[in-house]
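Note that one protein chain of the assembly has been removed; the remaining protein chains are unaltered in position.
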Amino acid sequence: MFFGFNDEEKMLRRSVRDMFKNKNTPEHVRAFMKEQTIPPGLHKLLADQGLLGIIDLNGSQDRKGMVNAILVAQEAGRFLLTYPLLESMVGLAALKTCSKQAEVASEIESGEKVLTVAWTSVDAKARRSENGYVIDGTLREVPFAKDADVILANVRILGMGQTPNEEETLVLIDPKNPNLVIRDANSMDLTYPLYEVSLLNYPLNESAVVNRMGMGAGHQLMEQMLKIGALLLSAEIVGCAERTLYDTVEYTKQRKQFGKLIGSFQALKHMAADMYLKVESGKSAIEYAAWAVDTDNEDADLAISIAKSYTSSNGVQVCGDAIQMHGGIGYTWENDMHLFFKRARRSAAVLGDSYYHRENIAKVAIDGIEGKREVGSKKPIVVEV
Amino acid sequence: MFFGFNDEEKMLRRSVRDMFKNKNTPEHVRAFMKEQTIPPGLHKLLADQGLLGIIDLNGSQDRKGMVNAILVAQEAGRFLLTYPLLESMVGLAALKTCSKQAEVASEIESGEKVLTVAWTSVDAKARRSENGYVIDGTLREVPFAKDADVILANVRILGMGQTPNEEETLVLIDPKNPNLVIRDANSMDLTYPLYEVSLLNYPLNESAVVNRMGMGAGHQLMEQMLKIGALLLSAEIVGCAERTLYDTVEYTKQRKQFGKLIGSFQALKHMAADMYLKVESGKSAIEYAAWAVDTDNEDADLAISIAKSYTSSNGVQVCGDAIQMHGGIGYTWENDMHLFFKRARRSAAVLGDSYYHRENIAKVAIDGIEGKREVGSKKPIVVEV
Amino acid sequence: MDLSFNEKQEEYRQHAREWLINNIPEGWGTPEFEWPDDEVERGRILRDWDRKLYEGGFAGIAWPKEYGGQGLTHVEDIIFNEEAGKLNAPGGINVLGKLLLGPTLLLFGTEDQKQRFLPPLLRGDEVWCQGFSEPNAGSDLAAIQTRAELVDDKWVINGQKVWTSFAHHADWCFVLARTDQELPPHKGITFFLVPMDSEGITVRPLVQINGNRDFNEVFFDHVSIPKENVVGGVNNGWKVAMGTLGFERGTLALGRQVRFQNEFNTMVKISESLKKNGESISQNSYYRQKMAELFAEIRILRYHGLKTISQLLNEGKLGPEASLQKLFWSTMHVNMGKIGLEILGEEGPYIGKESVGRGVLQEIDFGSRGETIYAGTTQIQKNIIAERVLGMPR
Partner (left out) sequence: MDLSFNEKQEEYRQHAREWLINNIPEGWGTPEFEWPDDEVERGRILRDWDRKLYEGGFAGIAWPKEYGGQGLTHVEDIIFNEEAGKLNAPGGINVLGKLLLGPTLLLFGTEDQKQRFLPPLLRGDEVWCQGFSEPNAGSDLAAIQTRAELVDDKWVINGQKVWTSFAHHADWCFVLARTDQELPPHKGITFFLVPMDSEGITVRPLVQINGNRDFNEVFFDHVSIPKENVVGGVNNGWKVAMGTLGFERGTLALGRQVRFQNEFNTMVKISESLKKNGESISQNSYYRQKMAELFAEIRILRYHGLKTISQLLNEGKLGPEASLQKLFWSTMHVNMGKIGLEILGEEGPYIGKESVGRGVLQEIDFGSRGETIYAGTTQIQKNIIAERVLGMPR
């Protein structure tokens, strides 16, 4: 029984934190918000630290790298990292399940190519044409598409299954291909831009298929990616919330009003204590879920939904409270609080919002509980937890 | 435009408050909680003040007496009045719509008989027998039934309408009749006991029918009683909440901890401010609704649902916060805070809980709004309020 | 209790509504209206609107006729504000002049000041901004450090103000400055009227988290103004300012309520267009309950507003209870933003013109975060309620 991080994990966190502190400074973030272009050298840096391919879905010794991955994602949130690290981690994990794609996977892992994921497919379908398959349709929720070299997307290949789900197939899309258009989707979170990608007669080469066409493989893998992605997003939210909490506490120790440090006002103390409770609870939730995924625990899906629903509601609230505790200065563009707030809002909304994940929880907790007490029964009943 | 009380209304409130202060003291309430018997003389007192028949559904000059009635109900909540005053006010208003029942109405109004209302009928049905009609079934949610002389109830008279609703008929039940059993329903609120009344072969004399049998008359009248009752309950909750707020504020001005009056701690100040906001908002809600009922405003039903849903959620919370602000002493039976809390809880639950009334609101605010803006339209749209 | 409007008032409402419908530029007040990017152009449009209001007889509705007002009551004022709110008509550019400076001058100004300043204010010729807050004097307004010294019959002002809305459009600014360093903080403050074209004034825009540029920093570097530009007497500025803030907290809630109602209806419309398991979100009991609760609170805000107006009409002034209204609407609006984002679900991040509802619900979420801060933070309002209304010990 050890609920904590070992020295290796702590060292990873420290080194990632130091790197982001130096290489993803507020000035870098502000510059990115204007240019919307990943700063040169950032991929290489992340690759050199070995962060991109940190998740291994077939991980040995019951370790898939999720505990490490949430530590990294938390730091990404804490520093508003302007890179699709989450997509790299999740996408690479998926690519590595396919030996055919070893080359591109290694190019991505080594930082030569930038990978992103199209989280939503709006009816993107591949149909047979003269020279193989072509794809028509739209991909949504594609972070950093403009800067990506590879987009991992889930499209239906018509005829490759009995149901739409079965037809789903993971494919690699080349954003430089002339048969697609990338449009800025105008997301509130300027530190993590989302794009929409429209494909028309986009030629799908068989070599771009991950694993195999249809037969449910793509659907299943995407489901897994969405779950792991949701957990990493929870970790990002926790990072945002934790950072705003401690920055705010620090601010209350500097700022005076009415002749006193504002941190000595009980109203602000109690707000901070509530924020701390939410941050620590979010941390416990993501840490438990990461362990559950790592160890193939039957609890894993439930734990992810607990983490995502809890952090999506409460993490955002912490960032909002941070604005309030800063007073007027917190409401200005110059101050960073709103960047965390918006990043948390975006992260809370995608890959399943609170409602979605609470409904997942309800299916287990309400519809499927074991050992529910029969009202009126006197038998001792063992409640499984 | 005058949103307030005139001198007459203020005088009524003052005289009722003085009366309850002297005649419905905490000692009386505690005695009632043990005996569960209305203290002798209380009906007479209420009758002499003219409080029982204060509502007149056919009121002249657009005045049905609702503004007065909520003032009285608020005081009843404030002093935990141990009498079915709400049922008397609502029941008498209903009885007065029927000239046949003038005699019993006047006996009730003058304090000779105690009236209560059976708010829920669990399948109580009258069927023809040899000597007219007999009723079988159960009446629930009957306050003070043990002490009542008359129970006003809504029962179905089989065959007196095309639908169950149409069959509904308001009747007077004699609680002393041997063909019924009164059972204490064990309500949490010992200041306002609820009973269940089971009828078996209870003989229904035609003279006990209010207005006429079936044809929807009973249903309609009961609907109206339920609405007015819900508004008066909201007023009772506001009375409970207001009382606990000011008692609590007073307590924080007496009690010291850490060498300071606890009222000087900002955490308690802000709790009190939140309570004040809830109390004042509840007051505005019931006052507006009472005015709307009095003036036959088309808004009246909506305003009642706003008042009942708001006070049911927020009034209870104020009483709960009052316990918290009292600390340990607030958690003892000896302290009165829990009496208000439980009375507010009971009042919040019956005659439509928050969910029920919010769903009523949704039918207007969501399903039926006028002038909803068409997304994309540039026409100016007038929003009715 | 009489919450109805009389026949004459209803006629006034009809008159106001018709005038508004005929005079509001097409599309204005809808999310589809496109504001020019240029701030100067934007200012011109707003000032034109103020002038139109004046010409239509809808400026200074409850102010005396002798100062350019309409000589009507707060009831007509509120009726017009409600109607303007129903059409989501912008408030013009002279909000602070009309809402704060005007009532302040009417209460504390000299006859000369009223005659000099009120008519051009109403005509839209002179736009006002408010110079109260400073970097180190936000909630603690009495801590202001901007100084004014009398030099050769002129007041010379030095210091810095922040959160100065509309300063970049304003002709005048009403400014609090310290005129006596020896007296206790509350007692050495004076309320000044300062022309914005004075030498030594620099305006720097402050961008808000929603991207708006309504706020500014204003720097005063040896700004010299006439001796008589003082309201309420030298060293009496705290009292005057408290009156000003009272107006800010207590009034105009009815117009605001209608705007919230407008936003609510848009929210309903959006909830109808979004589906969950094949069913409109507007039919899902979770969202229905949340929206119904919100609707109830918007209505209760209206009741509070009616009470405030009634108090103004019948007692002529507002008490500290007015803090309730600010606390109520601002926290309610934050909650509204939260519910809006819940309704949007996965659509939440997108705010462009092509997004669901054109980003109007997100704007509530962002904008409301400022509302619990400006004009006295939530924490300050609760302090006021606890100490001044409930009498809890300081």
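When the chains are written out, they are named A, B and C in that same order, and each has its own residue count from 1.
The rule we apply is simple: contacts are C-beta pairs under 8 Å (C-beta built on N, C-alpha and C of every residue); 3 or more make two chains touch, one makes a residue touch a chain.
Computed from a predicted model, the values in this text were never measured in an experiment.
Could you tell me which shown chains are touched by the chain that is not displayed?
So, spelled out: the chain left out of view touches A, B, C.
Write down which of B:178, B:328 or B:368 is the residue touching the left-out chain.
In the complete complex, the chain left out is touched by residue B:328.
May I ask which residue of A:272, A:337 or A:351 touches the chain that does not appear here?
Touches the omitted chain: A:272.
If the hidden chain were put back, which of B:194, B:279, B:318 or B:366 would touch it?
Of the listed residues, the one touching the omitted chain is B:194.
So which of A:16, A:52 or A:67 would be touching the chain we can't see?
A:67
Sort through A:120, A:169, A:257 or A:309 and give me the one touching the missing partner chain.
Of the listed residues, the one touching the omitted chain is A:309.
Looking at A:79, A:119, A:144 or A:291, which residue reaches the missing chain?
A:291
At which residues does subunit C meet the chain that is not included here?
That gives, for subunit C, the contact residues 284-286, 288-289.
Touching the absent chain: which residues on subunit B qualify?
120, 141, 185-189, 194, 256-259, 265, 267-268, 320, 323-324, 327-328, 330-334, 337-338, 341, 345-346, 348-350, 353-356
What subunit A residues would touch the chain not displayed?
For subunit A, the residues touching the absent chain are 1-6, 9, 67, 249, 252-253, 261, 263-264, 266, 268-270, 272-274, 276-277, 280-281, 284-285, 287-288, 290-291, 294-295, 302-303, 305-306, 309-310, 313, 355, 358-359, 361-362, 365-367, 369, 371-385.
As a working rule, only the chains that are shown with their structure count from here on.
Indicate the whole-number Å distance between the mean C-alpha point of subunit A and the mean C-alpha point of subunit C.
Result: the chain centres lie 40 Å from each other.
Quick check: how many Å separate the C-alpha centres of subunit A and subunit B?
Using C-alpha averages as centres, the distance is 51 Å.
Touching two or more other chains, which residues of subunit A qualify?
Expected reply: 265, 267.
At least two partner chains per residue is the criterion; list those residues in subunit C.
Within subunit C, the residues that touch at least two other chains are 379, 382.
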